[in-house]
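Every protein chain of the complex appears in place save one, which is left out.
For chain A:
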């Protein structure tokens, strides 16, 4: 397999904090590569060191040891102005400059290319227009930053990073503070951008399911300071996700790619069958109630769920009884008394 040149590579990188001779290592022995055109999601629980890694890769904080190689050159050997043409950042820093318009913020992205007074050339203008279009923020241009919603502001900051015209973009939790539609929109945007512009995009996020759907590669950071890189599907199948996010009270379900918050407290006594959609949602509701789903058809209770024009319909068979229900709520109401909590 041909391995194209990585735009970002780390060799035995150790990250952490150093203050007055005292070193605190957050993660060590990090060897990862980031290819052009790839969207990589950095995942890990809070405190695993995602932000530290992002800051170190972005040149905002020194590495403890090891090397970061950007576009073939060690990070330390690049002058700030050179680095600014290779790597752009979208940070979680609050923007205090509320009086700036969205356009002014995007224009600032051209800083590494403009002369000492910051006058814009023909090329600058076209890059700015292109970034505005790619991020889809043309309706926002004349609005001030403090008038924008969190999602809009995040897109403006992305447009600014695009205007910086770098082969590598790092985004620290770009989906934090966004509502679900905006999170999906942002991930979709980044995914398309990576494909269309051949930029390498690395982002840290807590959005597991979105990351699993959009990432070309996932970097999993463990609390013990190690990092696993791989295709999201491989990491799910080999159990890495489960170990990374293992906690009491919930678990990562390999079969559905989601977190199971409510572990069945009961032994599996219900068998579910029928159409895919109704079965999926009925299962969620039953598990929330602490009712285990059995794999065997001869379980004490059998539910046969079906799609209807109204959405949902199910038949419950318990011992020699049979009920019909027409909503999940009704289903739960009928099932609940059959299996009293112990």
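Keep this in mind: a contact is a pair of C-beta atoms (placed from the backbone, for glycine too) under 8 Å apart; a residue touches a chain by one contact, two chains touch by 3 or more; residues count from 1.
Rule of thumb we're sticking to: contacts and distances are computed from a predicted model.
**Q** UniProt protein name for the omitted subunit, picking from "LLM class flavin-dependent oxidoreductase", "Methionyl-tRNA formyltransferase", "Alkaline shock response membrane anchor protein AmaP" or "Iron(III) ABC transporter permease"?
**A** Of the names offered in "LLM class flavin-dependent oxidoreductase", "Methionyl-tRNA formyltransferase", "Alkaline shock response membrane anchor protein AmaP" or "Iron(III) ABC transporter permease", the one UniProt assigns to the missing chain is "Iron(III) ABC transporter permease".
**Q** Based on the whole complex, identify which of A:56, A:164 or A:244 touches the chain you can't see.
**A** A:164
**Q** Check each of A:81, A:180, A:246 or A:321 against the chain that is not shown and name the one that touches it.
**A** A:81
**Q** Of the residues A:117, A:255 or A:276, which one touches the chain left out of the display?
**A** Only one of A:117, A:255 or A:276 touches the chain omitted from view, namely A:117.
**Q** Of the residues in chain A, which ones touch the absent chain?
**A** Chain A touches the missing chain through residues 58-60, 80-85, 87-89, 91, 93-101, 103-105, 108-109, 111-112, 114, 116-118, 141-142, 146, 164.
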